[in-house]
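The complex is shown incomplete by one protein chain, all other protein chains being positioned as in the whole.
Letters A and B mark the chains as written, and numbering starts fresh at 1 in each.
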Amino acid sequence: MRVRWNKILPATIAGLMLLAILAACTPAATTAPEPTTAPPAAADTALPPEVDPMADLVAAAQAEGMLTTIALPHDWCNYGEVIEGFKAKYGIEVNELNPDAGSGDEIEAIKANQGNMGPQAPDVIDVGFAFGPSSQAEGLIQPYKVATWDSIPDEVKDPDGYWYGDYYGVLSFMVNKDVVTGENPQDWADLLKPEYAGVGLSGDPRVSNQAIQSVYAATLANGGSLDDAQAGLDFFAELNAAGNLVPAISNNALVASGETPIRITWDYNALAGADGMAGNPPVEVVIPATGRFGGVYIQAISAYAPHPNAAKLWMEYLYSDEGQLLWMKGYCHPIREGDMRARGVVPQELLDKLPDVTGAVFPTLDQLTAAAALITENWDAVVGADIKAAP
Amino acid sequence: MAVSTAGSPSVSRRLSLAWLGLLPFFLFAFAFLIAPAASLLIGSFRDSQGALTFQNFLDLSTPSIRNAYWLSIRVSAVTAVVGGVFGFLLAYAVTQAGLPVWVRTGLITFCGVASNFAGVPLAFAFIRVLGRAGVISQMLKNDAGVDIYQLGFNLYSFEGLSLTYLYFQFPLMVLIMAPALDGLKREWREASANLGATSLQYWRLIALPILMPSILGTMILLFGNAFGAYATAFALTGGSLNLVTIQIGAQMRGDVLHNPGLGYALALGMVVIMGVALGLYIWLQRISERWLR
Partner (left out) sequence: MKKRTNFWGWFWVLLAMVYFLVPLVGTLEFSLEMLRGIRSFAAYQAVFDDPQFAETFLFSNQMALLTIIASLALFVPTAYWVHLRVPRWRPVVEFITLMPFVIPAIVLVFGMIKIYKNPVVIGPVMLLQAPTNSVLGTNALLVAGYVVLAMPYMYRAVDTGLRAMDVRTLTEAAQSLGAGWFTIIVRVILPNLRAALLSGALLTFAIVVGELTLANFLDRPAFGPYLWLLGQHRAYEPAALSIISFGLTWAALGMIYLVSRGRGGQAQVAGAR
């Protein structure tokens, strides 16, 4: 009888593959620990002498053994090092969900995972400013006041402790010097000039916090005020009409490839991106002369957190000087910056690296909401492709 | 081909239980598609505070949303037809035109990968090549003196998006149609040649009628594929092309708008449109089956 290779070979390979799957699937399916081994942050500078109240919390958190975070990309505000530092200091595993989630995703994740004690339920969230009060109203977060609560400015925290600002940044222009060989644009109005063609937003203003703040920021430079974002919309309409605006979502790859040599993004993203490109291409970060716009993000603990003590310990860590300095290393302005500068605990090298953002304005929640409504409703008409004229 | 099914009681008794053969499928679909998506139905009746409302459905008739649906339908229809026609020609080329076997293997496996090459990588690839600072755009401008953007081409437009979508539409058509073309028996071709039919007559009277149900079925697959696509359009046009999927994304996932109820209602609208497209396909199929007889 002829050896039926065309039957045996496939069957053998299929069988081997099946064995490989079964062997590899089950034991290896625990969440892989982070491979990078960044050393923990520099020696504790400002742990208060009364360590004891923390000891209970630390013990309870370690008993829980795990923290689930969401939407924390490692290159954003140096979260990579922050997470490593936390793990190294307390020995608690950090389970990172969905680094690309938007604030809306994080809220939906809490809602969907109510009652789920598994690893899909986030313990802590880091969301845009407007989402604090709304998630509080929906009962999705629980209050907690960290040890350093008093040094957090009042305008960016909830008096009852439900949510609290964590860091802020200022909108900047990230400029590819290979393409923009002459002078950098110094302000929003410069972007209209022909030599600065190729401006890209970092998102869709109807979806992304960063993008909508960009439009809002242009308002200030275009003669508007924080109460009425119409001037910002007009500016972008002008930019689009001049042919300087590239509709694609800009990211570092598009900056490097030259399609959007000028990208409007938070200063910490621009600086981290410039570092990442390491001179290829050379990138400069410009904070606009007028229209300096500050954006605050906030932290909160989920009301349905499967590991509430680990979550609280995480907050303590983030708001300790150690945690705040790690954020600063990622070019973010930590929320307790004023307090830390006054106490002189910020190393000079870090101070030197941060751009000068004096004069940055921070809109209130009401102003943000009103601006968001205006911009999202009118963005299409102002900037969108004219679909009716298409063939 | 239809076997008469009316008639004897024993046949109709068997028929009434025959649907049980579909039970595993229905159970699976219920457990993992319909039940999870049920939240779609329920959620579409809630507003962002959770109260019961019909407002979401009323909002569907605003001009911006009506335009979104129309644009999505147009992009999907155009890429389905263009993708269908050229994909069919490509499938024909590798199966019937006597090319070496390695061409078929290489192309089919390539299509397997390309059919899912979408989102940011695809958008980047096209921007890199045909964007304003794109390699080809620059080459044409500097070496040939032809500025395609001056001539009216714009990657960030309906045409540009369709061109990009075709990158995963062609392969899909090829992958599904190649096996169907295999089913055209060589004897039919030879027999028709023996009877004096030209190539054109062979295709018009024999091959296309046989293949038409598969072609139509695959085109509707292409339509659905484009209709539900999100990541590519978003990355390429930043939301400046107002597609329904982008609207849904904005409502459900974004940092700014947050009315998931509207997002659900939009998705339900898409379900309805897919249903209509399916109805159209079934009708076209009936016509083509008459053609076969």
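Please note the rule applied: contacts are C-beta pairs under 8 Å (C-beta built on N, C-alpha and C of every residue); 3 or more make two chains touch, one makes a residue touch a chain.
Quantities reported herein were computed from a predicted structural model and do not represent experimental measurements.
Check B:Ala29, B:Leu205 or B:Ile287 against the missing chain and you find that the one touching it is B:Ala29. Residue in contact with the omitted chain (choice from B:Asn56, B:Thr79 or B:Ser115): B:Ser115. The chain that is not drawn here is touched, among residues B:Pro63, B:Gly98 or B:Gly145, by B:Gly98. Residue-wise, the contact with the chain that is not shown comes from A:Ala109, picked out of A:Leu67, A:Ile92, A:Ala109 or A:Ala360. Hidden from this view is one chain, which touches chain A at 5-7, 9-10, 13-14, 17, 20-21, 24-26, 29-32, 35, 68, 73-76, 95, 97-101, 105, 108-109, 111-113, 115-120, 251-253, 255-257, 269, 272-273, 276-277, 279-281.
The chain not shown here touches chain B at positions 1, 3, 15, 18-19, 21-22, 24-25, 28-29, 31-40, 86, 89-90, 92-94, 96-99, 101, 103, 105, 107-122, 124-126, 128-129, 134-136, 166-167, 170, 172, 175-180, 182-183, 185-186, 190, 193, 213-214, 217-218, 220-221, 224-225, 227-228, 230-231, 245, 248-249, 252-253, 263-264, 267, 270-271, 273-275, 278, 282.
One rule holds for everything that comes next: only the chains that are shown with their structure count from here on.
Per the touch definition, chain A reaches chain B in the complex via residues 101-105, 107-108, 127-128, 131, 134, 137-138, 179, 197-198, 200-201, 203-209, 212, 246-249, 251, 253-254, 257-259, 261, 372, 376, 380, 383-385, 387-388, 390-391. Note for the complex: chain B touches chain A at residues 49-50, 64, 67, 70-71, 74, 120, 123-124, 127-128, 131-134, 156-158, 234-242, 246, 249-250, 252-258, 260.
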